[in-house]
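Below is one structure. I have some questions about it.
One chain of protein is taken out of this complex; the other chains stay put.
In order of appearance the chains are A, B and C, and numbering begins at 1 in each one.
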Amino acid sequence: MSYLPLTVVALMAVTILGITAEPVYAMHISEGILPMGWAVLWFLASLPFVVLGLRNLRIRSEKEPHFKAMVGLVGAGVFVISCMPIPVPVAGTCSHPCGTGLAAILIGPSISVVVSSVALLLQALFLAHGGLTTLGANIFSMGVAGSFAGYGIFVLCRRMGLSFIVAAFLAGVLSDWATYATTSFILTGALHADTSFWKMFVTILLAFVPTQVPLGILEGFLSAGAYTFVHSRRPEYLGIFAKGGVA
Amino acid sequence: MNQELAVQASGVTYTYQEGTRALNEVDFWAQSGEFVAMLASNGSGKTTLIKVLVGLLEPQSGIVNINGQNIRKFSRKDLCKHIGLVLQNPVDQLFAATVDEDVAYGPRNLGLTEVEINQRVAESLESVAASELRRRPVHHLSFGEQKRVSMAGVLAMHPSTLILDEPTAGLDPAGEALMMRLLNRLNREQGITVILATHSVDLLPLFADRICVLRHGKVLKQGPADEIFCDHEMINQACLRLPYIADLLHKMKEHDGVPINGLPLTLGEARMRLLELIPEDLITKHPEVKLQ
Amino acid sequence: MNQELAVQASGVTYTYQEGTRALNEVDFWAQSGEFVAMLASNGSGKTTLIKVLVGLLEPQSGIVNINGQNIRKFSRKDLCKHIGLVLQNPVDQLFAATVDEDVAYGPRNLGLTEVEINQRVAESLESVAASELRRRPVHHLSFGEQKRVSMAGVLAMHPSTLILDEPTAGLDPAGEALMMRLLNRLNREQGITVILATHSVDLLPLFADRICVLRHGKVLKQGPADEIFCDHEMINQACLRLPYIADLLHKMKEHDGVPINGLPLTLGEARMRLLELIPEDLITKHPEVKLQ
Partner (left out) sequence: MFDLFLDFFANRENRLTRMDSRTKMIMALSLIFTVILSTKIILPLIVMAVCVSIMLIMGIPPKIVFLRLIAPMSIVVALVVVQTFSLNGTSFFSVSLFGFHLVATHEGLTHGIMLGSRVLGAISVMILLGSVTPAHKIFHALRWFKVPDTWVEIALLIYRYTFTLADQTTDVAEAQKLRLGYSSVRGSLSSIGVLAGTVITRSMDQAMRTYEAMTLRGYDGAMRFEALPKMPKTESMGLLVVLPVIMATYCVVEWWPK
């Protein structure tokens, strides 16, 4: 048996998703999908990153008392951006950017994890995107994977001497794709049942390609545009976050 | 007859998602070339009505016609040519880095050539008296300058109707007077229909052809300034007040029993009415007739 | 004598980083219990001066004294007890989730007990007529309510001086009147020194003991309302205007030669002066003496 029949099925499933809802729901792992064991496991996996972020935050804000307000407000800004509906050409519907790539290159990856955890809790409770028991898994895919992938590629590009526009673009793209790959991975772990893990993983990954590839590129444009905007209008603010041990 | 109506809303009801009924069966219209003011206290639905008129919000019931055609029949691009909106907060409306880039944003999206764009930028900055700001970065402008530049950005799309949400809010007296004179000029000289929302009463009598008073999403009264301000009960109900001058003369008439003709709303009129009452021999110079 | 000065700034100069000199050798003071207004057009330096007075900005030269003591000698906590600032935009100041949490924020930082905190919250919400808003989430309040609640948050710290940046900006006539009466009451009944910055001239004569006119970071003139508004040249130079009533009577006096005593600034006064001129036989009722 090859991957292909399964892919067809999964494509059907995603089409159903695409017709009835916005693709964003696919990015958050819904409440109730993960069995208890997996839920706990992913909580434990993302906990150290949240703790690290909080520690960085506390250390920074002892030196600069305005730092927490800054993080809170940038967090609110990124949350608002992540609620912005943007049209996805292929799916014919609207979706939402994640904004984690942007957050990571603005305030650093570990603090970005903290901010995502708040955003995810708010979305779970008040929008029914994601969930409480799946919060750990979502923090891991969106917060940890998204932030560190985005930030990593940004730093790498800058080291290689690429312009910050390209770096911010790639940060946006890769954070989105990293999130979706991780989400697929987590879902596979919980749902692969009698099918082999890798087969299912590749299937889910392929099934999301039509929506997530363009969405990632859109997110790249968004990050690049936003970063350039801040860079040209308020360069002093970038300095606030660039120094210190947030990276 | 409908042809003459630049903007017409009939029976418009709008309820926000969580249940606030911001507009309740509102009828509102503006004839071509008219200067109409929506006068209302905070939270009465001015901004909501404006958003319905430019098609940003879709009312739950009621019809909006632009130049006699249902607004839904227009594409966004066509709509732009008919109607332009200047938001209350200029910062929301200035998104390019420099003044000329910002003003060029709309024309560029209309697909004009660079030459046309340049011409429109020059001419619309001219008409808001901001030509010398052309090369300045947007975020260094003062509040009054921002207001005028954001207006230029809308004027550059050549709308035949201009809607303004509280154009004088936050401006000092000089800026306020400048803005009102500007609007008056656009209206009288270029024939642009002007609709403005405001809660300041003092400047309106001088400029507005017609005033529409809203309260809690309903139209309380609609008519020329003198009709509106005669109805004291309605004014109070709308949480507004008379213009200061009118208030003075009204008090003198009602409480002191001074026989004043009508209710003067503007300074010039008030002078005229008062001078009629004061004996000539008290007056040291002869009253000049060219009042105001 | 210095003891009586609640706030005093002498020779204060402040230049922003990119080079705008926002304040230039400004002298400003307020006596305990006084109601002082800073009157100036947009961009004249009101907000900058206020920030210097509360110690948010450190002037490049000049001294600021609070109750006769140099402001640098105060810790932030002590300063809070002497001086409270209500910002222009209530959104900046309401950072907690609900009204009572927000009002309790200051007292809690002062280290009071929960009982005292509760009492202060209740009493300061009471004094801005907002007790019924207590449990409401801040982001659902209307603009006028936000303004009052943000004032309560400052009052809860029991400052002896209250500074307000454009307290009536953006409010409709009813809200404006409510706010001014509130400030007047705080000033007369509780003896709180009130300093407010504004560019609206009409309400000031009724309330302010003293007005200080700024322009381009300099003090143009300082004195009681009648002195300030007599100096027409200075008023024009400051991009301001006379209050409407004063303008009417001024024009009648100057252009029409009507012999009016002094320059009435308030409605009541204007009525009195005008009634003096109108022959008794024209008046249908007897003028009531309880004017205003």
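By our rule, a residue touches a chain if its C-beta (ideal position, glycine included) is under 8 Å from a C-beta of that chain, and two chains touch if they have at least 3 such contacts.
Owing to the predicted nature of the structure, the values given are computational and were not obtained by experimental measurement.
Colleague: Looking at B:13, B:89 or B:237, which residue reaches the missing chain?
Modeller: If we include the chain that is not displayed, B:89 is the one touching it.
Colleague: Just name the one of A:41, A:86 or A:155 that touches the chain not displayed here.
Modeller: A:86
Colleague: Over the whole complex, note the residues of subunit A touching the chain we left out.
Modeller: Answer for subunit A: residues 4-6, 8-10, 12-14, 16-17, 19-22, 25, 30-36, 39, 50, 54, 57-58, 61-62, 65-66, 68-81, 83-87, 97, 99, 102, 106, 114-115, 117-119, 121-129, 131-133, 191-195, 200, 218, 221-230, 233-234, 237 touch the chain left out.
Colleague: Write the list of subunit B residues that the hidden chain touches.
Modeller: Counting over the whole complex, subunit B touches the hidden chain at residues 17-19, 51, 54, 56, 76-77, 80, 84-85, 87, 89, 92-93, 95, 105-106, 109-110, 153-154, 157.
Colleague: Go through subunit C and note every residue touching the omitted chain.
Modeller: Spelled out for subunit C, the touching residues are 54, 56, 76-77, 80, 84-85, 87, 89, 91-98, 101, 104-106, 108-110, 114, 136-140, 153-154, 157.
The rule we apply is simple: only the chains that are shown with their structure count from here on.
Colleague: So that we know how the chains sit together, what is the shape of their touch graph: line, ring, star, complete or other?
Modeller: Shape of the chain contacts: a line, open at both ends.
Colleague: I'd like to verify one number: the distance from the centre of subunit A to the centre of subunit B, where each centre is the average of its C-alpha atoms, in whole angstrom.
Modeller: 45
Colleague: If you average the Cα atoms of subunit A and of subunit C to get two centres, how far apart are those centres in Å?
Modeller: 48
Colleague: Just curious, how far off is subunit C from subunit B if you go by their C-alpha centres, in Å?
Modeller: Distance between chain centres, rounded to whole Å: 29 Å.
Colleague: On subunit C, where are the residues touching two or more other chains?
Modeller: none
Colleague: Among the residues of subunit A, which ones contact at least 2 other chains?
Modeller: Subunit A, residues with two or more chain partners: not present.
Colleague: State the interface residues of subunit A toward subunit B in the complex, per the touch definition above.
Modeller: 232-233
Colleague: Which residues of subunit B touch subunit A in their complex?
Modeller: Listed in rising order, the residues are 97, 139.
Colleague: Which residues, counting only subunit C, touch subunit B once they are in their complex?
Modeller: Residues 40-43, 142-144, 169-175, 177, 199-202, 239-241, 243-245, 247-248, 251-252, 255-259, 267, 270-271, 274-275, 277-279, 282-288 of subunit C touch subunit B in their complex.
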